[in-house]
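Comments concern the structure below.
Of the protein chains in this complex, all but one are displayed in their positions.
When the chains are written out, they are named A and B in that same order, and each has its own residue count from 1.
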Amino acid sequence: MRSKIANQAKKLIDKNKLYILIASIIILGMLPVIIREDYTRSIMIKILLYVMLASSLNIINGYTGQFNIGHAGLYAIGSYTAGILVTTFGWSFWILLPVSGMVTAIFGFLISIPTRKLAGIYLALVTLGFSEIIRLICLNWTELTGGPMGIKNIPRPIFFGATIKEPIQFYYIILVLAIVTILLMYRAIHSRIGRAWISIREDQTASRFLGVNINRLKSTNFAFGAFFAGVAGCFSAYYYQFISSDMFTLDEGFNILAMVIIGGQGTLIGPIIGSVIVNMITEVFRFVSEYRLITYAVLIIIMMWVRPQGLAGASDSVFATKRRKRSRRARLHRRRLTE
Amino acid sequence: MIVLEGIDVSKHFGGLKAVDHVNMQVNENEIFGVIGPNGAGKSTFFNVCSGNYPPTNGTVLFYGEDITKLKPEQIAEKGIARTFQNIKLFNNMNVLENVKIGFHMHTKTKMWDALLRTKRYREDEAFVEEEGKRLLERVGLSEYQDVKAGNLPYGIQRNVEIARALAMEPKILLLDEPAAGMNPNETKRLLEFIKKLRAEKLTVVVIEHDMKFIMNVCDRVLVLNYGKMICEGTPQHVKNNKQVIEAYFGKDINLNLN
Partner (left out) sequence: MYILEQLINGVCQGVIYALMAIGYSLIAGVTGLVTFTYGEVVMVGAFTSYYCFSLLGVSIIPAMLFGFVAAGILGIVIHKVCYERFLDSPKYISLICTIGMSMLIRNLAQIVFGTETKGMPKIFGNGFIELGLIRISYLQILILGVVIVLSLTLTFFFVKTKSGMALRSVSQDRKAAAFVGVNVRSTTLIGNSIGCGLGGIAGVLLALYYSNVSPIMGGTIGLKAFSSAVLGGLDNVAGAAGGGLLIGVCENLGIMFMSTGLRDVIAFTFLIIVLLVKPQGLFGRKGVIKL
């Protein structure tokens, strides 16, 4: 039941999408110049980092409908790949960005293969299990990952001879990364591949009968999402200059999931909104972290009650059907069939 | 030429014989009907023939080739398209997008093409856009092009599902209770449309339990009851068959079905 105003607003936005987009990018680009305080800048960096993470989760959960809640594991692989390679071989940040992405993508692909036949809850729990196993291995394989100590002293990136250490510099890096991420996701979605993904989400059986190779596409999709989680992980390693396995607990995975749930699944803007909201809540409750988590928890529950697809989620998709909506005629027909 | 053939097909679910030794031969360019009362096993038989699940016994041939054990994706590749009893549209996509997915097998864009917007991507997008619109026009659904499939009235949803199946450019179209939930006008339009498809050289198999529908459009009919074949032939032949009348109306009834 959309109000007239909401409809008109939507039409206005749709018409001027490109202008709004360009304006937003310009504003984002100028933000750190306007806001000079380093602490606020660090929050903006965090928001953008989580835009990448939430988007990478959303491209999986929201587009092929694969219920992945173990995203922390993929994030961990990205971070640790970067951390290990830079401290052992001294590779450059710029090379490690795509390398971490690829390594994580490969892991994502491998994880998705045995899970192809699973769906719903079972898939969710397997991804959870994998996430924990990855964390536990990172915690215990001290020779490779530094064990409970983690990896310290990750150097700063070097850009044409200059060392990147100011927040404002990191801001621009993550801004570019986030924009590129969303752009690539946009392109993937508005193509044959993206349509096939959505068809898998909406109705797997019908999709198969149209010739869509769901197994291959599911794995590609998983790897695609994993790639961006890996890139985010690499950035995070350099930004925090430190990696440890307790940055990648199940709670972190739920954190990212919360952004997708609250912000919206199945649209590009959902995770952006989700990241902003959740990170702002984190800031408001900075000193009382239990209340922060309680607020998320309550928000998640309210979302499920009121709008399961999230604030900016795909409205008529499978996420939105709380009770299977059917027209009256269809319901009558259905009843006839089962008599 | 026999397009689709089911030989001695049986499907048991535990002790229940949903389909029991059914034979079917669909000829090229005919409209073939499968009818029977509710619970006769029509949909199960259909599902077996279209590869949704394997039969307990029997074979299914498509242009002479054994397709019994093929998976749905492979069935689609062979040129067999189907619709479903409870409409399976992609509700969150609009009508045009639903149809575009129908072209999936005819386009080749891969991930790299999509990300880098290569020539192949642009060609494929132009193709699905143009052909999609053309198909919608042919089917008479152009006005619904941008409507989200989930928001459409039931009868239109059915038509969209058929349009999407046609986008596959199939050799044979299997329709599972296409007239269900439609009012008489819509049913009439559907009838005309199916006849038009035959004129375009397509082979169509229709499941229905509405006698009138079948009588008016099919070239030949197979009647099932309790999973068994009870009659096969032209509508005239079938209509007057004693067992068929019994199955639908019970014994001792004299009927004039026109």
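In this section, a contact is a pair of C-beta atoms (placed from the backbone, for glycine too) under 8 Å apart; a residue touches a chain by one contact, two chains touch by 3 or more.
If you're wondering where the values come from, they're calculated on a predicted model, not measured in any experiment.
Q: Using the contact definition given at the top, list the shown chains touched by the missing chain.
A: A
Q: Tell me which of A:Ile27, A:Ile95, A:Ile133 or A:Val180 is the one touching the absent chain.
A: Touches the omitted chain: A:Ile133.
Q: Hey, which of A:Ile35, A:Ile84, A:Leu125 or A:Ile168 is the one touching the hidden chain?
A: The missing chain is touched by A:Leu125.
Q: If the hidden chain were put back, which of A:Gly90, A:Pro114 or A:Gly161 would touch it?
A: That would be A:Pro114, which touches the missing chain.
Q: In the whole complex, not just what's shown, which of A:Leu110, A:Ile179, A:Leu250 or A:Leu311 touches the removed chain?
A: A:Leu250
Q: For subunit A, which residues lie in contact with the unshown chain of the complex?
A: On the subunit A side, contact with the omitted chain comes from 67, 69, 114-115, 118-122, 124-126, 128-130, 132-133, 136-137, 139-140, 250, 254, 257, 261, 290-291, 293-294, 296-301, 304-305, 308, 318-319, 321-324.
Assume only the chains that are shown with their structure count from here on.
Q: Taking each chain's centre as the mean of its CA atoms, how far is subunit A from subunit B in angstrom?
A: Each chain reduced to its C-alpha mean, subunit A and subunit B end up 39 Å apart.
Q: Going by the contact rule set out above, which residues of subunit B touch subunit A in the complex?
A: Residues 38, 50, 52, 71-73, 75-77, 81-82, 84-93, 97, 100-102, 104-105, 107, 109-111, 113-115, 117, 121, 124-125, 128, 148-151, 153-155, 164-165, 168, 180-181.
Q: Which subunit A residues qualify as touching subunit B in the complex?
A: 184, 187-188, 190-196, 198-199, 202-203, 205-214, 220, 224, 266, 314-318, 320, 325, 327, 329-330, 332-334, 336-337, 339
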